[in-house]
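Only one protein chain is missing from this complex, and each of the others stays in its spot.
After this line comes chain A, so read on.
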Amino acid sequence: MSWAWFHKLGSPKWFFSWSKSWALPLFCVGCVCLFVGLVWGLAFAPADYQQGNSFRIIYIHVPVAMLAQSCYLALGVAGFVFLVWQMKMAPVFIKSMAPVGAVMALIALVSGAIWGKPTWGTWWVWDARLTSVLVLFLLYMGIIALQNSLDDLVLVNKAAAVISVLGLINLPIIKYSVVLLETLHQGPTFTLTKKPEMPPEMWLPLLFSVIGLYCFVAGLVLWRMQTEILKREHRSNWVKQEVMEHGL
């Protein structure tokens, strides 16, 4: 197996030109899918037999909660890659991804609270799922705070990578908290082994908004990475050339 693509990804110059052709299409596809999924889910999908219309917040809550976890998984992988291979692009990725993930975790917590009030009867309860997602949000905030409080870039890169990798331990806790422990939060509706506990007219719009949000975030992060690359490589010749040719 050739590792050329892996080494290419590590080159800021190559990554910059590659990501330029991907960011906009991903972002646009994401926006369209998200729009379709949300309008379909919020206005046209059938209401739930128990919860009525308040269940529709699932079309916001589930995609952002999935993204909050996936973004952290990506952070952990990037941190691992940086610690082992010292790849230059990994800290750029962590820096660009962390605030996006933090926003996703925050929206997941807030939308969950809004959903919890009419259905459970409370905004917040200290059960294992809710608490572990709060920890996830705090991990994101810790990484962001660290990146902004230190001036030494070498130290920042290393410290952020270490926290990203260590925080990975929280992900299985989030995932299995509702299966292994007694929580107020219900178990997973979608599993790999069983049929979803939801008819297609309900999960199809959800699928659209999940795919849409993934593409939206991917495009957004690629843009943020481009900005970060320009900032970090502003002394190199190719950046000067790029700016001369295309402007800022």
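Criterion: a contact is a pair of C-beta atoms (placed from the backbone, for glycine too) under 8 Å apart; a residue touches a chain by one contact, two chains touch by 3 or more; residues count from 1.
Note that in this section contacts and distances are computed from a predicted model.
**Q** Assuming one chain is omitted from the figure, identify its UniProt name from "Cytochrome c-type biogenesis protein CcmE", "3-oxoacid CoA-transferase subunit A", "Manganese ABC transporter, inner membrane permease protein SitC" or "Phosphoribosylformylglycinamidine synthase subunit PurQ".
**A** Looking only at the record, the undisplayed chain corresponds to "Cytochrome c-type biogenesis protein CcmE".
**Q** Check the options A:S11, A:S70, A:T183 or A:S236 and report the residue that touches the missing chain.
**A** In the complete complex, the chain left out is touched by residue A:T183.
**Q** Could you tell me which of A:A4, A:V154, A:I169 or A:M244 touches the chain that is not displayed?
**A** In the full complex, the listed residue that touches the missing chain is A:I169.
**Q** Contact with the hidden chain only, please: which chain A residues?
**A** 46-51, 55, 58, 80, 83-85, 118-122, 125-128, 165-166, 168-169, 173, 181-184, 186-189, 197-199, 201-202
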